[in-house]
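Every protein chain except one is present and positioned as in the full complex.
By written order: A, B and C. Residues from 1 in each chain.
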Amino acid sequence: MSIPGEVITTHTEDSVVEDATAPRELQAGRSPLRIAAHRIRKDTVAMVCLSIVMLFVLIAIFAGTLADLFNVNLTVGRPAEQLDFLGDGMPLNGPPNYGFDPEHPFGVAPKTANDNLAYWLYGCRTSLVIASTATLFATLIGVVTGLVAGFAGGVVDKVISFVIDLFLTLPFLLMALIIAPIITSRFASDPDYPTIQKFGLVAVLVFFGWMGVARLVRGETMSLREREFIQASRVIGMPTGRILFKELLPNLVAPIVVAVSLMLPGFIAAEAGLAFLGIGVTQGASWGQTILQASPYFEKYPLYLWEPLLGIVILVVALNLLGDAIRDAVDPKTRR
Amino acid sequence: MTDSIIQPRAHQMSEEGAYLAVENLTIEFPTPDGPLTAVNDLSYTVGMGQTLGIVGESGSGKSVSSMAVLGLHDTKRTKITGSIRIGDKEVVGLSESGMRKLRGNAVSMIFQDALAALHPFYRVGGQLAEAYQVHHSNASKRDARRKAIEMLDRVGIPQPDRRVDDFPHQFSGGMRQRAMIAMGLINDPSLLIADEPTTALDVTVQAQILDLLQDLQREFNSAVIIITHDLGVVAEMADDVLVMYAGRAVEYGTTKQILSHPEMPYTWGLLSSIPDVQSDTSARLIPIPGNPPSLLNPPSGCSFHPRCAHVDKVPGSLCSTTLPRLTPASIGTAHVKRCHLADPDAIYQREVLPEIAPDLVEEN
Amino acid sequence: MFAYIIKRLLTGVVVVVLVSMAVFALLWYGPESPARPICVQETSNRCTDERLANFEESMGYNNPIYVEYGKYAKGIFVGREMALGGNTIQCDAPCFGFSFRSRALVWDELIERLPATISLAIGGATLYLLLGIPIGIAAARRRGTLGDKLLVSSFLVISSIPYYLFALVAWLYCTLVWDLPVLGDSGYTPLLDNPAKWFAGLLLPWLCLGIFNCTAYTRYTRGAMVESLSEDYIRTAKAKGLPARTVVYKHGLRSALVPVVTIFGIDLGILLAGTIFTERIFEIQGIGLWGLRAVGSFDLPVISATAMFGAIVIIVSNIIVDVVYGVLDPRVRVS
Partner (left out) sequence: MASPEDTARVGRHTDQSGKSPEAPNATVAAQFQDSATEDPHDVEASYASFGELAKQGHTAAVLDPTAEPVIAVEDLKMYFPVRSSGLVRRTIGQVQAVDGISFEVPRGGSLGLVGESGCGKSTTGRLITRLYNPTGGSMTFGGQDIAKLSQRQMKPLRRDIQMIFQDPYTSLNPRHTVGAIVGAPLAVHDIVPKKQILGRVQELLEVVGLNPEHYNRYPNEFSGGQRQRIGIARALTLNPKLLVADEPVSALDVSIQAQVINLLQDIQREFGVAYLFIAHDLAVVRHFCPEVAVMYLGKIVEIGDRESIYSHAHHPYTQALLSAVPDVKQAVIGGRRERIMLEGDVPSPINPPSGCRFRTRCPLAQDICARHEPPLLQIGPRHKAACHFAGEIGRHPVTPVTPRLLGTDDHGNADPGATPSTELTTQAGYSDTWFDLDKKTFGRA
């Protein structure tokens, strides 16, 4: 299920991709994180996934340039000229009824005649921008609340834990569905509506996505707080701030990296899912929106659906596998 | 291995009626970094009514070898050669079902951490009854329960008819270990293997458990193997001692021989690196330098040579090139050691003992 | 244990009240005027400012929010009378208002749609448990073999796919492309009306939920089994001379089930609270689809009712998980 808040907490089972049983590594002067990075570099699956993710990131960054390169854009198509309204309403050139159309490499959409490639490229950008922004903020909020709750303990911890539980009780999809239109409906007439829609969506994802990290960081902090090295730094007379940021936080980097790497695909799936349900980014390019529009034409024009669908699936699967590989690599339990 | 010519028989008495005879046992695990020989050419015997103490550091192979006696290693992933005879039965290569008939019945085992070794979700009595029923298929549930209560009573658990329905976490540490022992003895085994039975316990509780084990052994007349890193436990419990280092037996003999005339520098190291609660205060604490070796890449020759302080007394580089054989010790008949030193007992009496137990020197 | 359950229930009530308040406030302050949707609906898109004001008046939107929330809360417990365009509707307890879209009472609609969602969730959950747990156990027992590795990595890939895409493609192929006889007619028919149709209509969604989630449950179960089989007490069980079956199923599985049951309880709550994707894709008239449609048309009473329903289901399932946990693990029960 694509509930970001749950992504981390439900992964309780052990390393699934068995450690690539690398020969004993030379560990001279290398930090645990560097050892983890080394393991990832040795992990073929992880490296393939990383390359795929990097490719998508590049596509997202250079969406405009790439669109120019193929000479396609987001402007509304010319349905009257490009579509066969006398026949089945499918494009007159290119797929599904005709061969490859160099002017529109991914074909054009039925009904609107919009260029699929342009929408795909910008859809990729939308996905990654929304998901990464949401991940960034959700992580920040989660880390801060978790750290405070875990280290302070007592009443502060009780209050924060209650809030976390409260948020986890809310059915994510339903609440997102409720909140997203409320946030955006006020700005329906605003000229910048698509941008506002995106920000609204990010807000919703963050709103329901921070608890996982918060809970994880809280738990880790609580167990680390009892470790003797934290007590040792107290005995030294280290101030609390320094203990938090110099002693505790470095030990949280690994779980946070893992949480982030699993949150990102969750948000990408959630963004597209909401768009598919007709909420979220309905104006502008979004893979989920395209999927919603394409499913009725699937019988006659499967390519129209498969393009965004494969975009999401490949990106999300690659990110998930990468996240899993990262978890295996940094998990102190698999480390010698 | 040519060592097999010498069959160590520590105890004269047990030569005839050895209940457990381990011969040339070698255990190898495949690991990602290559095969790992955890136990190498190990031989020992234990007779009925006798107690053998196996001593060594972490990774010396002491637990691995005794787990092989019960066939607890995964047969697919472990290469076991040599012979283990229980009674008249050869255990190496025995089928799983044949092995199962022995386990918990003729041979049983007590583990170190009783809290982890007892199933947290089942009642203590149920776990005992299960152990009884599996080897007494015609016993009713009631019989098994009665037997469980009887055994709990036998190991000194107060109100056994009530505590039988407790879960392990409701027991104190000492009581859990007693319950473990009750489970081990419920089928009246001829051989009991106790793997670090008191390591996790406080010293007064340890004394209770050791006494209990001794009383029960006397009562059941079983053969006992006690695995420990604590020479004190061995000194109190065992008739024979087997000292292991890096998977090999390095010294084997009667407890008295080993503790009063040890002939292997590693045993000296063990003796000199622990203080005694009553010893002379001018005794020195002399550690064994360095760290236990890696079994993936064991030292050449004698595996103890990198940490041995007496290498200089052996001519040439014998220690680092040639594995010493298990040879009879200079003093005592039922005593073998694995060392190149020409006259180890003299060195011990002259050099080591004055440092670690000056009071004992004067007596000699 | 009893005191603990009471404590959890009380906290749960507080949470539900907070959720209902939050949703109420959101809808109250959210859109331009909360009365507009009903006005548009009732006047067939001829909602003038004057009519809107009328509706606001009769709906009580001119009163302070706490007064109206009080009325709303009172309605849930004792029922209330509600004004609708000059008529008065008697709304018995538990009264969650009436749907702006269908004018039916929210509670009645909820009860009507509940069986579909429950059928969907229970059927799907049964399937993925029946598939996932045995496969997980088998994989754990063959841990490290080629088959295990292949299974685990292919299941990892499947469970990485967003569920709704998995379901969508399954539906598209089974219904539109291949037009399979039984699988193709998804939709909900009440069980008592026609059991065969009920079954046929839910078969594909069940399979989708079952197959997709079984990949995750296989991984959970395998992980829990691997951990449990490496515990000391398994070695003890073997050393007692127990047969391998007893060791694996009585000693190993018992403790491995605890984490799996925990995850299952939480998942079932989420599943019941939000089968939106499944219901949307397979056109099943359950709670999720109802809520989705209500969001589309700003049907405020339905939206709050579904949100509260979701919250209650998740809270109750969490409490049940804790109780079951206590039953399974005696260490929790006693403390």
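Here, a contact is a pair of C-beta atoms (placed from the backbone, for glycine too) under 8 Å apart; a residue touches a chain by one contact, two chains touch by 3 or more.
The structure displayed is predicted, hence computed values, not measured ones.
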item: Residue of B:51, B:112 or B:217 in touch with the missing chain, whole complex considered; value: B:112
item: Touching residue (missing chain; options C:106, C:234 or C:300); value: C:234
item: Residues from chain A at the interface with the omitted partner, ascending; value: 14-15, 18-19, 21, 24, 27-33, 227-229, 231-239, 242, 247, 250-251, 253, 331-336
item: Residues of chain B (touch criterion as defined above) contacting the omitted chain; value: 29, 31-33, 36, 38, 57-59, 63-64, 67, 72-74, 76-78, 112-113, 116, 172, 174-175, 196, 199-200, 202-208, 210-211, 229-233, 235-236, 255-256, 259-260, 269-279, 281-297, 299, 306-307, 309-310, 312, 351-352, 355, 357, 360
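Definition applied: only the chains that are shown with their structure count from here on.
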item: Highest C-beta pair count, chain pair; value: A-C
item: Far-end chain from chain A, centres as C-alpha averages; value: B
item: Inter-centroid spacing, chain C versus chain A (mean Cα positions, whole Å); value: 23
item: Residues within chain C bordering two or more other chains; value: none
item: Contact footprint of chain A on chain C as seen in their complex; value: 11, 15, 18-19, 23, 26-27, 30-32, 144, 149, 152-153, 156-157, 160-165, 168-169, 172, 176-177, 216, 219-224, 226-227, 259, 263, 266-267, 270-271, 273-274, 276-277, 280, 288, 291-292, 295-296, 298, 303, 306-307, 310-311, 314-315, 318
item: In the complex, chain C residues that touch chain B; value: 231-233, 235-244, 246, 251, 254-255, 328-331, 334
item: In the complex with chain C, residue positions of chain B that touch it; value: 70, 72, 96, 100-105, 108-109, 111, 113, 116-122, 130-131, 134-135, 167, 169-170, 183
